[in-house]
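I have placed the structure first, in the form of structure tokens, so that the comments after it can refer back to it.
A single protein chain has been omitted from the complex, and every remaining protein chain is retained in its original position.
Chain nomenclature is as follows: A and B, assigned in order of appearance, with residue numbering initiated at 1 for each chain independently.
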Amino acid sequence: MATAPRFWRENPSRYNLVGFKCNACGRYHFPPRILCPQCRRKSVGKIEPVRLHGTGAIFSFTEIHEGTYEQDMNKPYIIAMVEMDEGAKITGQVIDCDACDLSIGTKVRTTLRKLSEEGSAGVIHYGYKFIPVCNGPEAPADK
Amino acid sequence: MRRVAVIGTGITEFGELWDSSFRKLGIDAGLAAVEDAKISAEQIDAMYVGNMSAGRFIRQEHVGALIADYSGLAKDHIPATRVEAAGASGGLALRQGFLAVASGLHDIVVVGGAEKMTDVSDMESSMIQSSAADQEWETELGATFPGLHALIATRHMHEHGTTREQLADVAVKNHRHGSLNPKAQFRREISRDVVLKSPVVAAPLRMFDCAPSSDGAAAVVLCPLESAKKYADVPVEIVGSGQASDSLALHHRKDICTMDATRVASDRALKMAGLSQKDVDVAEVHDNFTISEILAVEDLGFFAKGEGGEATEAGSTALEGDVAVNTSGGLKARGDPIGATGVAQAVEIVTQLRGIADKRQVKDADVGLAQNVGGTGATVVVHIFRRA
Partner (left out) sequence: MNGVGIVSYGAYVPHFRITPDEIGKVWGVDGKAMGKGLMITSKSVPAPDEDTTTIAVEAARNMMKRCEVDPEEIGALYVGSESHPYAVKPTGTIVAEAIEAAPDLTVADFEFACKAGTAAIQTCMGLVGADMVKYAVAIGADTSQGAPGDALEYSASAGGAAFLIGREKVIASIDKTYSFTTDTPDFWRREGKVFPRHGGRFTGEPAYFKHVISGAKGLLEMTNTTPEDFTHAVFHQPNGKFPTRVAKQLGFVADQIRKGLLVSTIGNTYSGAVPLGLAGILDEANPGDRIFVVAYGSGAGSDAFDIKVTDEMARYRRDLAPTLTQITSNPKYLDYATYAKYKGKIVKRGD
């Protein structure tokens, strides 16, 4: 079971996609790390916290029918690995759509939703999920 | 470095073993291995126990000491070490035992692996298994362990044209092999249709694409090759041991359709053995999901990337194929008591190389390989075995 401090500690990344840019190699990463996994010690002092823009494209996805306790009432739900515009890949749920609306390459954006609750009396954990851009509120006018 | 041999094996039945506790399973397998090696307790120098999550499955940590105690070895105060690397715990325990004997520190080492999974609910069990992935950046976002493998499958189908039927063929083949293994959890054959019509777990993966939750344990006894003949008529040498790591989270991998850790670990093991993939007659690979076996047979170099599905469909990985893969039934049909799995793979390969695999015997098997995976590929352990 998650605990409040464990989630709270990661709020900047969970709420606002704060990752980092390694100014040694120029790559964007998510979530934050002490060292760039590529540059290692060369990245010391060159890790710049960066908020990702929040848009990307589906790299792979699945509709989950057997979930966890937290997601038991959400079944079935969709999980995708999303390649963000900055290049970092992130795993998260895709919501407000059906799996049949999605394919590899579908453009998505992040939004803030409930991730889980520690029971009906416990802390609520919020974090990023993805919404297809063409289905969501940011539908381009010509679609 | 000394050469190391396996001189005894032991394995329990795998399945929903309601009557058996964790400690009973561990002792049953260990005792069987010790009897097979015809050694006495006094000769054992050390013990390594592969176990993923006794703390969550049975709320018991410190299982190295537990098994030493209940096997009577605490009397001699032998060192007993628990080894954990999620699904690769068993393979990694074997590697620790191998290193201990090879280094000359210990002569006779018992390596066990055990997991008792059915004392918790199915959902609790799947949550525990999901903790092998990145808890904070995969699982807590809603990803499940089957879900992450489904991401691999979706992408593999997209990039390499692997078909849903080819995934099913992995399960069909492994069930056929399992039907020939008296210790397997599932000892019946299934058709492609059964797989394709089973309930969806994480699309495109269905129930019959997934290894079951199992109780079980396995053990092997190791000693220096030079004294192996004293204990075993047909000792089997561990000629190569390779281990590799990769990013914990699947989304940080260079290519989710390739388990780099498998590639690297097998290269290291084969190099140590002075052998190539072509020399391998029989392999136990980590088919916790059908897609995992497709990746394994590609990343181990048996088939080119993208051709694992076709090769499976063509029967190249069956008992009578080019390389017999998962003759035990694999994780899919033999069962997957997580910590036991890596050791059970070794038991199967040794059984094959000794030529006592009965109905599932691979003809003239000389070189065998076991590939054991932790998480979605963050730890891979590969061992190469050869008839001594």
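In this text, a residue touches a chain if its C-beta (ideal position, glycine included) is under 8 Å from a C-beta of that chain, and two chains touch if they have at least 3 such contacts.
All of these numbers come straight from a predicted model, not from anything done at the bench.
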Neighbouring displayed chains - absent chain, whole complex: A
Candidates A:9, A:40 or A:114 - the one touching the absent chain: A:114
Contact footprint on chain A, counting only the chain that is left out: 11-12, 15-16, 72-74, 93, 95-96, 111-115, 119-120, 124, 126, 129, 135-139, 141
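Methods note: only the chains that are shown with their structure count from here on.
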Gap in Å, rounded to a whole number, between the CA centres of chain B and chain A: 32
Partner chain B, residues of chain A touching it in the complex: 2, 6-7, 10, 31, 37, 59-72, 74, 76-77, 79-81, 89-93, 99, 104, 115-116, 125, 127-128
For the chain B and chain A complex, residues of the former touching the latter: 123, 126-127, 130, 136-144, 146-148, 150-155, 158, 199-205, 247, 249-252, 256
